[in-house]
Every structure is written in C-alpha cells, then in structure tokens.
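Note that one protein chain is taken out, while the other chains of the complex remain in position.
Every chain is named by a letter (A, B and C) in the order it is written, and numbering of its residues begins at 1.
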Amino acid sequence: MNEAEPVKVIRLTGELEIGRKNEIRSTLRAPADGTPVLLDLAGVTYADSIALTELLRFCAEAQQVGQPVALVIQTPQFARLIQYAGLATVFKVFAEPAEALAYLTESPRQ
Amino acid sequence: MNEAEPVKVIRLTGELEIGRKNEIRSTLRAPADGTPVLLDLAGVTYADSIALTELLRFCAEAQQVGQPVALVIQTPQFARLIQYAGLATVFKVFAEPAEALAYLTESPRQ
Amino acid sequence: MSRQPSVLRLRCPAQSRFVASLRHALVSFLRAHDFKGQQLDDVTTAAGEALANVVEHAYTAAASQVDAYIGLRANVDAKGTLALEVYDGGAFVERRPTRGRGFGLRIIRAIAGRLTIDTSNGTRLRMIFERKR
Partner (left out) sequence: MSRQPSVLRLRCPAQSRFVASLRHALVSFLRAHDFKGQQLDDVTTAAGEALANVVEHAYTAAASQVDAYIGLRANVDAKGTLALEVYDGGAFVERRPTRGRGFGLRIIRAIAGRLTIDTSNGTRLRMIFERKR
C-alpha cells in the first residue's frame, strides 16, 4: 500500500442484526473520493439480511463513485448467509485482511 | 510461601451448577496430608446451592485433617449467594489470591 | 437423551430490540438439545430472518393500538426433530420482489428442509429440522 492509494478501513463487530440497523447504516457511509474500502467484518459473530441489505446499498453507492470495496469475513454463519441469499458473486469476500488489502491496492481496475 | 508449607491450588471456573455436580465433587478432594488449600474460584461466572453443598463438604473434610482452606471469589453473584445461604461466616473468602495466600501461609493456626 | 418433548415458547412486543434476545434464548435451548455447528447456525439464521420479518412487515398496516407481538415456539421431540414456528397477529403483505430486498424468505427456504407459511390468521412460518449428528 503506498501513499498515492490509501485504503479506508471500516470495521463492524458483534451481531449485525435488525436491532442495530440504524447504527450499521450510519457506519456504512461511502467516502465520496473513491478511496478503496476494506470492510473489516472479521469480528462479526452473527449477521442477518437486514445487514446484507445495508452492505448491498453501501457497495452500490461505492461502485457509483468507482470505489472498490473488499469484505473480510471469517464467521461461517455470515459466509453461509451470503450464499443462501444468492449474493456470493456480488460481494468481494476474503477470509484474510492481507488478501483483501492486496486486492484493493494491487489488482488493476478500470 | 516456603518449602516447608506448600499450598495446593484447586481451580474451578465457569458455571458451578447442578449440571456439573459430579465434576465439582471429584475436583473438590481434600489432600490427606493437611496441606493448606487455595480454592481459586475467581473464574467462576455463576454458582448455585449444589456447588455450595460441595464446597461445604470439602471444607468440613479439610477441617477434620486440620487443613486450612481459603476461597478466592470475585463474582458478585457468587459472593451474594453465600450471603443469602447464611454461610458468610463459614467460608474464608478473599477477593484477591494474594490475600488468600497470605492467610494460608502467614496466619498462626492451632 | 430426553424421552419427553421439550418446548420453548416466547412472546414479545414486535420491536427490533427484542429480536436478538429471542434468538439468544433459542440458541440456549437448542444447545441443550445437542444442536451445534452448522445446523445450530442455520436454524438460528432462519429464526432470525423470520423474527425480523415480523418486526418489519407484520404490523405496518395495523392500527397503533393493536397488540403487536412476535411469537416463537420451538418443539424438540423424542427423536430430536425440531419444529420451529414464528408467528404474529398481523397481516401478510403480498409484494413483488424488489432489487436489494427479499432475502429473508429466500434464506429461510435455503435452510429449512420443510417450510410452510400459513397466512390465514396473521402469519405463521413453520420449519422442520431433523437433527444431524
């Protein structure tokens, strides 16, 4: 990672569920400048479709400003939730932060 | 603490409750030689009267062989349980292991 | 192994802040009945989606004085089969799928071997899970 391309890290932990909808929504705000975003969700212990909807909205907003987003997910429940929802190909999911960072800083993008 | 007077440490953690009765009973065995015992219960998160009954039995057995016993308890629920059961004066309870150790190794006993 | 059925029943106001604790109570109950690993996760996920749907949809058209509740019933029979029901006293909202929504029932369908949705009197989702060992 070099100075020219910083990465913004947004971290959410614990249970990402309906009771925390507003908090999740306000945490997931896309920077307007196209900075790549590493969504560190490694400390999430549970997620539901309310969280998925917020993540989808965030990624769509980011895409509009050409901002790449990589998700770090280590919780089996969360990873399977994304499969069950049919969103496996929609999110860029990595098990390790280093892999996500490599994707954000090294891969060529248009 | 010196070589002449070692202290045996017995540790129990988690929930000391009816479902673990047999395990608690077999862990709480008094050494036959009168070695002082530090019962390290600092990591106990919950206790019930089944655990109290086992502790009482252990302390009574220890007393018969002249073996001093000090309990380390830090959990408010556990400390209050002992009060509610009317056993505040029966157990030697300390909040800190160092205090319990000092009691076992330094106080004069008959 | 238990010979008798075990039952957990919960009823709470249909508010989002209760959903997590209903789920936690269900997890405690299921753990005691030897549900674990992926199956425990999956059942919990399905329950969470059904509970969230009640909060989000069941009472949207209801008058404010209505008793807006969520009900959950989990029954584990002698064979270890779980019948899980999530129900409400609201009204099912028929709706066309919208982009970026509509994951809840899709997730539940992906998980539950057998699912029935009864909308004759409020909404009642019933899911059956055979215990995996």
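The criterion applied here is as follows: contacts are C-beta pairs under 8 Å (C-beta built on N, C-alpha and C of every residue); 3 or more make two chains touch, one makes a residue touch a chain.
Note that the structure is a prediction, hence the values are computed from the model and not measured.
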Chains in view that touch the one left out, judged over the entire complex: B, C
Hidden-chain contact residue, picked from the options B:12, B:37, B:81 or B:104: B:81
Identified contact with the non-displayed chain, of C:17, C:36 or C:132: C:17
On chain C, residues whose C-beta touches the chain left out of the figure: 2-13, 15, 17-18, 20-22, 24-26, 28-29, 31-32, 67-69
Missing-chain contacts mapped onto chain B: 15, 17-19, 21, 46, 48-50, 52-53, 56-57, 60, 76-77, 80-81, 83-87
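Operating definition for what follows: only the chains that are shown with their structure count from here on.
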Separation of chain A from chain C, taking each centre as the mean of its C-alpha atoms, in whole Å: 27
Approximate Å spacing (C-alpha centroids) for the pair chain A, chain B: 49
Where chain A touches two or more other chains at once, by residue number: none
Two or more partner chains touched - positions in chain C: none
